[in-house]
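All protein chains but one are shown in place.
Coming up: chain A.
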Amino acid sequence: MSIVMPVIIGAGPAGVRAAQALVAQGLRPVILDEGLRPGGQIYRQPPPGFKRSKSVLYGFEHRKAKAVHDTMQELLSQVDYRPGSLVWNAEGKTLDVLRDGVSTAVPYTHLILATGATDRVLPFPGWLTPGVYTLGGSQVALKFQGCAIGSSVVFMGTGPLLYLVAYQYAKAGAKVAAVLDTSRFGDRLAALPGMLRAPGLLAKGLYYMGWLRAHGVPLHSGVRPVAVHGGDRVTGLSYRQDGQTRTVDCDAVAYGLALRSETQLASLLGCQFEFNTRDRNWTPLRDAAGRSSVPGIYVAGDGAAIAGADAAELSGERAALALLEDTAAHYDAQRAQVLEARLAANSRVRDALERAFPFPVDWAESIADDTVICRCEEVTAGTLRHAARDTGAQEMNRLKALTRVGMGRCQGRMCGTAAAEVLAHAVGRKPADVGRLRNQPPVKPIPVRVVCLERPEKVST
């Protein structure tokens, strides 16, 4: 049997469970993670020295968080874990990995991409005012640094995370000025039968809402953002509800409309993509086990499609089993079936969640011409619309070429989805029909002075 040199990118729940399954069969995967400590997004650990307990940090999830952290701790001697490592390029069977200013080539025979997700950013007037954060970002501040983004915070957007983070902020002592949900109460009612499949999740959600209400936090549904007020700093937020415009005072806004999969590496590696209607985004094509269209490359967790932390653990393990199967190593076929069944059940819950907290499909038409969509390049919605009208641009890469949208530091990772929504609306197409931005290295900006070591290092197996 030829040597198997597996590499896992991402040490979140998906990556950790994948590593565990590989180690169980005697493999020694390399784990590359940009973060400094394992846990990924949801189970992100504060820097050493921070004293808040896991139950305070992760709430109901603290046992799961502990389990993931402990698993990684136990694995440390059996894996080649490299924190603080940014995979900035991928080509053929080699990754370029930047760590401490030096880039090394890391070869692999099999690769599990467990790269997670970032917030889906959908701008609205005033979103660039200091004090406006993405919902996930506001949570990172709390989890990682123990800081709140403000002392009086409005949470706006939709999705289960909205109520969770608001709750976490309130528990941590911040004033939650309001929770403004873009979905309607009726949406959640309609999704109720589906949500009953996941009573635990439902109960938690209801608990957060109930707790917030009981502590005097105003919760509003069916809202649309109008504008953030303030110059140097947020002073308030106005929104529309039932045809009325209301304003709420606050010094910070956390805004979030679900997540967007981090798929650059899959794209650089030539994986085929499909339009995932539930995520309203392009995600790598994969089979039920997580095999991508490229042999030897597997996708798991939120980087494959948004499915949440529990599913990330399941899909990470499932992808590892697929890897084992494909390398003719022993793998537990029965376990694989169990995992697939659980993932399928989870997927049905996801469907219900999407119904409960739907994407505001009127976002693109409602956004004013002067709202900045791409903040790196300061490209407004109006510029995008005019380019579509005046040049006949119908496709994202052409729009990018003509307007610079997505040409800045984030290379479209942040503004890409919003720009696609604006373009699709402007040309009367579906978001699926305007294509996706071509990805090129680096995945994130890297210093020009980076030293690239020429010779691929040897991977210990």
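We take it that a contact is a pair of C-beta atoms (placed from the backbone, for glycine too) under 8 Å apart; a residue touches a chain by one contact, two chains touch by 3 or more; residues count from 1.
Assume contacts and distances are computed from a predicted model.
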Inset, instruction - Between "His-Xaa-Ser system radical SAM maturase HxsB", "FAD-dependent oxidoreductase", "MoxR family ATPase" or "UspA domain-containing protein", choose the name on the UniProt record of the chain that's been left out. - result: "FAD-dependent oxidoreductase"
Inset, instruction - Specify the residue from the set A:Ala24, A:Ala67 or A:Ala105 that touches the hidden chain. - result: A:Ala105
Legend entry - Among A:Glu262, A:Glu317, A:Glu377 or A:Glu421, the residue in touch with the chain that has been omitted: A:Glu377
Legend entry - Touch criterion as defined above, residue of A:Gln25, A:Gln78 or A:Thr94 at the omitted chain: A:Thr94
Inset, instruction - Using the definition of touch stated at the top, determine which of A:Ser55, A:Thr247, A:Gln337 or A:Thr391 touches the missing chain. - result: A:Thr391
Legend entry - Contact footprint on chain A, counting only the chain that is left out: 89, 91, 94, 96, 103, 105, 268, 270, 377, 391-392, 395, 397-398, 401-402, 404, 407-409, 411, 440-442, 445-452, 454
